[in-house]
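My questions all concern the structure below.
Removed: one protein chain of the complex. Kept in place: all other protein chains.
What follows is chain A.
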Amino acid sequence: MIRNRMEQLSIYKIRFLKFRQSHTLYVLYLTAVAALQFIAIAFFTKGFLLSRNVLDDINELKPSMYAANSSNNGFVHQQKFEKTVILVIDALRFDFVIPVNTNNSAYNSNHHNKITTLYDQFCKESVGKKQNNSLLLKFLADPPTTTLQRLKGLTTGSLPTFIDAGSNFDGTVIEEDNLIKQMYLNNKEVFFVGDDTWDALFSPFLSNHSIPYESLNVWDLDTVDNGVISYFNDNLIRSEEYKKKNSQWNVLIGHMLGVDHVGHKYGPNHFTMKEKQLQVNNFINDIINVIDDDTLLVIMGDHGMDHTGNHGGDSIDELESTLFLYSKRQNVWKLEDDHSVYNIDDLGSNYKSINQIDLVPTLALLLDIPIPFNNLGWPIKEIAVNELEQQFFSNITLDQLKKYQETNGLFPTGSDKYRMLENLFNTSKENYELSKEYQAYLLMLCKDLWANFEFPSIAIGIIFLFLSLIILITTTKLIPSIVVSQMVPIFVPLIIMMIFVSHLCLFSLFYVFQPPAFIEERFWCSLLATAIGITLACFSQIFERYSLKWLIFRFFGELSDYWSRVGSVFIILHAVIFTSNSFTIWEDRIISFFIATIGLFTMYEFIFVPNRESTSALLSGVLIAKERDSKKIRNFEEEVYSDCLPLTKIQRALGIYHSLILICCTRISSFITICREEQGDFCTPTFSTSSNYSINTIGILFVLMIVVPFCIQGYYNLTSSFQGSAPIWINLFLRLVLFGVFCLWGLNTVENYLNEPILEINMFKISLARSLAGVSLIALNFGWIFGPLCVNLGITRTKENSKENSATILGVKNIYGSQYFLLVLNIFMAVMIFSKPLAQISLYLMLNQILSVIEIIDMFKLKENIIGPVILNLIAYQHFFTTGHQATIPAVQWDAGFILSETISFPLTHIAIFLNTFGPQVLASVAIALFTLWKQPPLVLKPQTMLGRIVSNCGCLLIYNTVLCLSTFIWVTHFRRHLMVWKIFCPRFIFASLSLIVTQIIVILITIAFASGRLIRQINSFFWEF
């Protein structure tokens, strides 16, 4: 007997170790597939996201030297101003500085008619008194309208490409020729104060006296501006040295961020904007008063802002900014004879505008420094006071452009474009008035060209992603999971070996032959070899065991039942969305529509289920029921079959209720939207600062905070699993954390109504947020590792008034699911901390939807069907949109980054922005295992089988995301010359890639590697069953 026991124990130990081993191998194998997908994404991104060829040449020809060298009818050029003051006011939209009629429908008292100095100067002095000493123009930025790109454009005169948009957090010194560098090379001392992006870009060229300020903390409205103002006071306004004309600086640059930050934090319609603009107005007045005759004052905005106060895209509100040139000297400009071009009607929509890059040659000519080599701009017409000067400016810019065109070799001699350029150049030489056409054409060509795609990389990206899709489908859906678990031990070493072999082959091949351009770098070559290795290893293993014919046959077999077809139809429909810009724009509504449709399908199924026997799982239930009837099995055996019985009436009613919950929650949450700019009048944004911090929202949050734990309790009670650690977790931890989150955002609301921020509140907020994040991300997950079982011993009297008691373990039926869901709750709490109030409402609804979907899927016995992951992913996507996001760059909620810390610090800021943006996806990726685990009684499935089923469901989720990613790859390539590509398709492709990456990482690391393995091990050792 004892020996027998020992044997059992050793068998148990061996099985336990075996499970651990195969679990690890599973994770490694999935990591390899994930690596393949990441490489595919990397290659595609490298090929598609544009990069510009930057030339390092420096122009050394000063305009005065040019004038002396050339035979310009004896024209002498010299610098017009000794000193220059440049004031950049971030996000100074053009309609902020011109008088707006109060009857105009767009008029807003908080941001219109507040900065009046500029137009007053221009209108009264320059135009009215014909002093011609100031010039106000509309300043058109090139997209993307982010500060880093604009500064690059403003100083180099070139067009920064899209890929630069991502490096806003990582600005590095500009190597290419630019204005600041030229000032430095020509011995001009440049003093700078303000936005530290300048410091990152130009630090070697700026004076040591410069003071950069932190720029990305959008919650801080005043530090930068006060710094700029006091610096200007010291060096200009109240400086004795300046009055005596012996100040140290030649160029004084200030960059104010207040207006931009108010826009980001409160939007342009908030009263804070008014105060900020009045402050700016006074400051400008002060500067204008003290400027002397030899100083040029340049005031400009780098971009505008949209109606929400954000920027980054290319809507007209974001592009239109202001340029103001001023001098005390009279007749330094020659305004257009026809003053009607300076037309301020209708928010200045017909006002004369110039390109932002035109400032570069303008300033270079005024200060007599060489025009930066890569410049594509054209000097502003008004700065030339007579025809001779006009001609000179044209000639020098034309020569610079020509030289740039020749050097960069973008248009090879003999091509049509080259000939066209030559023609235009020759005509310009003959008649200088036509020379702007040459510049305009060159600029247009360059804009086109910096859409320079690398097709081999794009093709490799698409091909490998497609191959990874096939691998995912075959190994998670087609091949039975038992076979896969047998294959995995061979897979992993084979993959490593094949990676080595393909590295060897590829590198030796390219040692002999010249590698193609796109993999010239070792790094990319090695990535390609890795991808080839993984693909070969997987396919060789698959085809060693199965024939292609069998796989195809199995594929269609897999799609033979009703729900699989429904699921795959919705995957395809979702992928088809990206074929049109209209559908992509309206993706948020379309996804809600899809979820409502699926909800209708499940409801139909619950109502009419007796008349329909096509659902295979239910059919088997019916068969077993018939069998049982015929055999007349006695009562106690019925328990065993109870899971396979056809749905009872109560269950059907419950199912209808769950379907309704799914549909209604979808509809309610879809009221929350931030609206893409393209949705226009058909969408009213509800996710705004004012609605987020309104009393109603906070009130709803308060109610939900109390109600939702009861809802979760209700779902637990369905299987009487509200036992053991569940009450502690849900009633204590969840409620506490949710209350903390409520306080955190309540404080934010209070702060929103205060005129000036109170430092103590801010400190308290950050420490509260940190402790909440610590509890939900670290402490609770650590606690979860110890295995909070949700079971309890229930003792009931068998007969009334008797002393016999019977004991049952309550909650056994859902022992896996109830425990796993506690982990989902941990993640949920973490996501909640970083979500704004309206987004929190959406997430509460999402939690209910997830639970309802799991119940529905469980009732239909569709635990391994593709439909479950499909609904879950649709829900995740829907809540991405209803938490105030859109697949556009300006919709990223950067301000969430400052919840955990006041300054940008790794990893606090990054975790916050990540969980804010991808919260729903993370939640869905973790919850996916619940399809298998929810209501899974112990001792029925082997641990291996259970793990296999979880992997299979995770595989479905990945397949869905891969299909979407592949679809965006293909369509963004197809639409690469489309008008909307950078605005609609490209952000969507970036979003799809990021979603796939996030899903992969979370699914592999958390769902499979961490949670499922540990849970199965714990519960099965609890029952001594392996």
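FYI, contacts are C-beta pairs under 8 Å (C-beta built on N, C-alpha and C of every residue); 3 or more make two chains touch, one makes a residue touch a chain; residues count from 1.
Everything below uses one rule, namely that contacts and distances are computed from a predicted model.
Chemist: Assign the chain not included in the display its UniProt protein name, restricting the answer to "ER membrane protein complex subunit 4", "Glycosylphosphatidylinositol anchor biosynthesis protein 11", "Phosphatidylinositol glycan" or "Sister chromatid cohesion protein DCC1".
Modeler: For the chain not displayed, UniProt's protein name is "Glycosylphosphatidylinositol anchor biosynthesis protein 11".
Chemist: Check the options A:307, A:589 or A:942 and report the residue that touches the missing chain.
Modeler: A:589
Chemist: Going by the contact rule already stated, which one of A:319, A:446, A:465 or A:663 would touch the omitted chain in the full complex?
Modeler: Only one of A:319, A:446, A:465 or A:663 touches the chain omitted from view, namely A:663.
Chemist: What is the set of chain A residues that contact the non-displayed chain in the whole complex?
Modeler: 580-583, 585-586, 589-590, 592-593, 596-597, 608, 610-611, 663-664, 666-667, 670-671
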